[in-house]
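Everything on this sheet refers to the single structure shown next.
One chain of protein is taken out of this complex; the other chains stay put.
A, B and C are the chain letters, set down in written order, and residue numbers restart from 1 in every chain.
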Amino acid sequence: MLLLFEDGSEFLIDLEKDKKMHTHLGVIDLNEVLEKETGDIIRTSSGKKGYILKPRLIDEIMNMKRRTQIVYPKDSSFIVMMLDVKEGDRVIDTGVGSGAMCAVLARAAGSSGKVFAYERREEFAKLAQSNLTKWGLVERVTIKVRDISEGFDEKDVDALFLDVPDPWNYLDRCWEALKGGGRFATVCPTTNQVQETLKRLYELPFVKVEVWESLFRPYKPVPERLRPVDRMVAHTTYMIFATKVCRKEEI
Amino acid sequence: MLLLFEDGSEFLIDLEKDKKMHTHLGVIDLNEVLEKETGDIIRTSSGKKGYILKPRLIDEIMNMKRRTQIVYPKDSSFIVMMLDVKEGDRVIDTGVGSGAMCAVLARAAGSSGKVFAYERREEFAKLAQSNLTKWGLVERVTIKVRDISEGFDEKDVDALFLDVPDPWNYLDRCWEALKGGGRFATVCPTTNQVQETLKRLYELPFVKVEVWESLFRPYKPVPERLRPVDRMVAHTTYMIFATKVCRKEEI
Amino acid sequence: MLLLFEDGSEFLIDLEKDKKMHTHLGVIDLNEVLEKETGDIIRTSSGKKGYILKPRLIDEIMNMKRRTQIVYPKDSSFIVMMLDVKEGDRVIDTGVGSGAMCAVLARAAGSSGKVFAYERREEFAKLAQSNLTKWGLVERVTIKVRDISEGFDEKDVDALFLDVPDPWNYLDRCWEALKGGGRFATVCPTTNQVQETLKRLYELPFVKVEVWESLFRPYKPVPERLRPVDRMVAHTTYMIFATKVCRKEEI
Partner (left out) sequence: MLLLFEDGSEFLIDLEKDKKMHTHLGVIDLNEVLEKETGDIIRTSSGKKGYILKPRLIDEIMNMKRRTQIVYPKDSSFIVMMLDVKEGDRVIDTGVGSGAMCAVLARAAGSSGKVFAYERREEFAKLAQSNLTKWGLVERVTIKVRDISEGFDEKDVDALFLDVPDPWNYLDRCWEALKGGGRFATVCPTTNQVQETLKRLYELPFVKVEVWESLFRPYKPVPERLRPVDRMVAHTTYMIFATKVCRKEEI
């Protein structure tokens, strides 16, 4: 559950019987949490008031153990919409990293869909497996520990998401795995990577090539003094999109 | 299908046998489109080359007949993630308008989920019904022609999206319909509306109140001259989020 | 002078003979700085290399002792251009605060121009006086310790900059002080203040009313990995501009 206190502290916890949690706001008796409903009030030993909430996938992602840079929810939600992932889709995700994007794709593909998740490094594959299990999405995902320069096992996938430092080296492999009209997306933090990726993209039968970046600005939610916060995220990544066509020239 | 030509023109068409379509690029023989695969090349009567693509939901939304301001995909994808809508969820959407947001919610709720869509104006309800039918999502949606000041029929919904000019007048009704821990979102184009909505939100048992806006900036995808485009969307709407708790004070 | 070291540390110092400065990079002998030219290299006692530079006005402003929120240079440079302040202009600045905006206005008005600077609080007037003296601009400025609700002494000023928490209460006084066609600017951190100010502005003979905000995004200046920094300033202030006309209705 997610416990939210009035000072804004949030605790994302696994509920266990007869356990107590020690915090700067006092001790929280997890039995009390177990007995109550989502939305109810609890009190710490020092009388601080908290609310019992269910974590969203976005909360899980932002709070998970991670050892890699992740695709931020502001970007991953847009990518999934641009990739048009929907119930029943077959999707490739690579490299998997901590599994954040994989979870977002798996949620969109639904229980009848499938995400084929390629990750070169054993330890990240395990971390992603563990995160996806915790989030109840692991059944929709097949994780393969594999270097993608060998290519993908799947053909005719509906969409493919590529997250590696050198996307330009794998675009032909991505093209091979996609179905005609299939959607491709990749992310690059630097403009140099975007340039290299675009160069290679135009050599392959891809159309509808687009590059985007997003800025999300939070406001101080005070009705009498409504204004943006002082500082915000300036940059996460550039997003590149393309659509596979069968060929560019007629035979 | 979506036909994309090399000058960037896109035509979103309903395929019918033995029909021809007249365009500034020449005549398109729809039989030829029907015989070919997604991703294939077609030619107009004047020899212009086009590609056969499947429209994404985002293409359908941006090209649909609409008589109302819609929630743009850049915002709707973020809202769905903030609302944490997932397979099997029961969600309220109101006012429906042309059905764009309803479609995005229905897609996220999956075939086992349900969207209860309230719309006061008969003609918009019909337009939304027709759009949702075309997009294959109508079975997941129940449209009700109703003024929401009477309240909602449903209780304990997982999430609720409110899109009306005066959100502050319906927040108590929204609170009643949500389950404990349920997620609420609304959109307002002006700062004045945001202020009014926040004032009323704080009078009700809602927590995690957040206000966001998004800026999406496209780039000219030219590898040798990579730069943003000249002009962009400056503003669509402010997004307000909150989570229902059962009460703010203990009894 | 401004001393810049290779780890990015900057020291803004007043040069004095036979003094030493103790820093985390070692001791700096100010006599060495005095003997060298701007642009030269100096060494600390621990051999760290530094460069002798002249501070810009922007460096002085960002490093000064201040007890108030200041108008940031990204905004003040735009305001001066919108106010069209130039050599010989007579300008009112109020409230003065630490004197940052006053300095920018005085620089633009030149040695033949004049800034009439009104500040209600004695201690700020003194601080501004001291800062302007240090920056060599004090001769162009007349500081008056005065509550502006009594109005301004000057008539027919070319431009007026108003920086108070409640601009709407002084707009008639500002109008009186400006010449026909004179330029007005004010800054407000919150949308509520902008709304109040606009309401009152439209009741007076002002035209060309504009509201702007600016976002400045720095990049990591690495040629092989060019990208924006991770975080940036999200908001400083809204800027409101208007031009005085003699009347709105003909007599």
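The criterion applied here is as follows: a residue touches a chain if its C-beta (ideal position, glycine included) is under 8 Å from a C-beta of that chain, and two chains touch if they have at least 3 such contacts.
Everything numeric here is computed off the predicted structure, so don't read it as measured data.
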Neighbouring displayed chains - absent chain, whole complex: A, B, C
Candidate in contact with the missing chain, chosen from C:86, C:126 or C:231: C:86
Missing-chain contacts mapped onto chain C: 4, 37-41, 49, 51-54, 56-58, 73-74, 76-78, 80-82, 84, 86-87, 104, 107-108, 110-111, 179-183, 191, 194-196, 198-199, 202, 207-224, 226, 238, 240, 243-247, 250
Contact footprint on chain B, counting only the chain that is left out: 189-192, 215, 217-218, 224-235
Interface residues of chain A (partner: the chain not displayed): 191-192, 194-195
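Definition applied: only the chains that are shown with their structure count from here on.
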Rigid-body rotation angle, chain C and chain B, from Cα fit (steps of 5°): 180
Copy pair chain A, chain C: interface residue numbering same or different (half cut): same
Chain centre separation in whole Å, for chain B relative to chain A (CA means): 21
Averaged-CA centre spacing for the pair chain C and chain A, given as whole angstrom: 43
Of all residues in chain B, the ones touching two or more other chains: 191, 194-195
